[in-house]
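Just one protein chain is left out here, and the rest sit where they should.
Here the chain labels run A, B and C in written order, and each chain numbers its own residues starting at 1.
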Amino acid sequence: MMQWLSMGGYWMYLWPSYLLTLLVLVLNVGYARRSARLARLEALRRVQGAAAQQGRS
Amino acid sequence: MKPPATGVVSPGKAGWRLVQRDLRLGLRRPGEWLQPLVFFLVVTTLFPLATSPELSRLRDMAPGALWVAALLSSLLALELLFREDGQDGTLEQLAVSGLPLPWLLLAKTCVHWLMTGLPLVLAGPLVATALGAPYASIPGVFAALLLGSGALSLIGAVGAALTLGLHRGGVLLALLVLPLAVPVLIFGARATSLAIAQDPMTAPMYLLGAIAVLSATLAPLAAAAAVRISLE
Amino acid sequence: MDWTWFHRFGSPPHFYRIAGKLIPWFAWLAALTGVAGLIGGLILAPPDYQQGEGYRIIYVHVPAAVLSTMAYAAMATAAGVGLIWRMNVAHAVAASCAAIGASFTFLALVTGSLWGRPMWGTYWQWDPRLTSELVMLFLYLGYMGLRDAIDDTARADRASAVLALVGVINLPIIHYSVDWWNSLHQGHTLLKFAKPSMPPSMLVPLLLLMLGFVLYFAAIVLVRSRGEVLRRERNARWIAELLGAPS
Partner (left out) sequence: MKLLIAENLQLWRGELHVLRGLSLAVDVGCCLQVTGINGAGKSSLLRVLAGLLPPEEGSVRWRDIDTRRDPYAFHSELAWLGHGTALKGDLSARENLRYSAGLRRELTPSMIDAALARVGFAHADQRLARQMSAGQQRRVALARVLLLDSTLWLLDEPTSNLDRSGQQMFTQLLEAHLDEGGLAVVATHQPLPLAAQRLQTLELT
């Protein structure tokens, strides 16, 4: 196991690459979901605003 | 019903009139288009000051210094291309003139190159000799700058059209145009260094010429689309 | 040819629904191929006879680099469709591609230089691929900067679409010029990332991971695009039905 982790002495280049990749993958998921959620909230507000406007007029 | 207007001008002639107008305007305001030239000279002067006055060392750097300075200077000049015409409504008039907008913008870009690019092309070989290039290299350096600066003006026109009327236009324009100018920079600098070394420079010159032709055909179309979008 | 699918995909409610159904499929398939590729690449594949275990960085670097180019191509295609057919859904897709593509370009750059350290002895080498990748990052940043600078979404969509198309024409020229430039100045031998003569035990995990990255990209783009479609939608009725708001 330790031998596998050391990757023939290349561990200090290899594992940071994989870690960073994981980070980019996770962050992209997070940001995408956040932006989709914000867009939904924004749309909801707009729809409700329009409904309220119609109710007034 | 009203009869159609008489004496309609052909697009070719209209383009020529636009060239005349922009030339006349430029000549009435020489300060504006001389500034990029002065900028070019100042930047190329900074290179020896920042490194060493030895001509043998400067000669190696001359192509790079020349092209980076030419690129930055043409970038600086792009502000002049559409800004005023966009603000005072001239571009609007051109867009609804019933004349092909890409053609009119090509005419404007040509004048822009005459006023800001051509001075660099003329000054460039002199600067190169000041940086240690032999006199025999002058025609080669001149030819490389001639093709390259034309392509830079055309590519820049697209960027200038896209950033028309934006508040943070200046820095954004640099960010848009500089990556697109990489091939021109590479082939231009290579042609220049071959000229300085007195070697045949056909390969990079062909490539530079290809880029110039491609830009001359596609850039006006893209710039026209961008101008229409910016006018919305 | 029947083009109704094209127009139906261009209608926001349809796109929203179809994308919502596709996302889990893409996501799970991406996870599956990704894990399979990782097992194959990190455990099963033998060490390289020249580079030892160090070559295993290619299993993240190459997919990231491939994705960075592919995302630009996808962005430009979507932008072109949006510009020509005035299709808001396509603009929404193009807008979603940029940030993801930029992040993978960045990833390809960093993993490339981490891979370069043991191979070249330095983190940064003016290698043609890395240099092209760097220029591409600038292209992405320019695209995002232009989008950011324009307030009106419709105008931002169209202006950035023109830029994406100009960029996609330039991209091969930039690649070629950088390769050409590098071949002139290259004194030392270049190490190639992916050898054509890779044994299947090394190549299959790489292909699996590439597929996984592409599927992942598709899933993320669709998640983002669904949000962007809502931002661009004017006709509120289906949004109201969708979100269950009183209308």
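FYI, contacts are C-beta pairs under 8 Å (C-beta built on N, C-alpha and C of every residue); 3 or more make two chains touch, one makes a residue touch a chain.
Because the structure is predicted, anything quoted here is derived from the model rather than measured.
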>> Quick check: which displayed chains does the absent chain contact?
In response: B, C
>> Across the whole complex, list the residues on chain B that are touched by the chain not included here.
In response: 1-2, 4-9, 14, 17-18, 20-21, 24-25, 28-29, 87-90, 92-100, 228, 231-232
> Footprint of the hidden chain on chain C, which residues?
Replying inline: 86, 151-152, 154, 234
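Throughout what follows, only the chains that are shown with their structure count from here on.
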> CA centre of chain A versus CA centre of chain C: separation in Å?
Replying inline: 15
> If you average the Cα atoms of chain A and of chain B to get two centres, how far apart are those centres in Å?
Replying inline: 42
> Any idea how many Å lie between the Cα centroids of chain B and chain C?
Replying inline: 32
>> At least two partner chains per residue is the criterion; list those residues in chain C.
In response: none
>> Residue numbers of chain C touching chain A in their complex, please.
In response: 43, 47, 52-54, 56-57, 60-61, 64, 96, 99-100, 103-104, 106-107, 110-111, 114-115, 117-118, 216, 220, 223-224, 226-228, 230-231, 233, 236, 239-240, 243, 245-247
> In the complex of these two chains, what residues of chain C are touching chain B?
Replying inline: 83, 135, 138-139, 141-142, 145-146, 149-150, 152, 154-155, 158-159, 162-163, 165-167, 169-170, 173-174, 176-178, 180-181, 184
>> Considering only the defined contacts, which chain B positions touch chain C in the complex?
In response: 158, 162-163, 166-169, 172, 175-176, 178-180, 182-183, 186-187, 190, 207, 211, 218, 222, 225-226, 229-230, 232
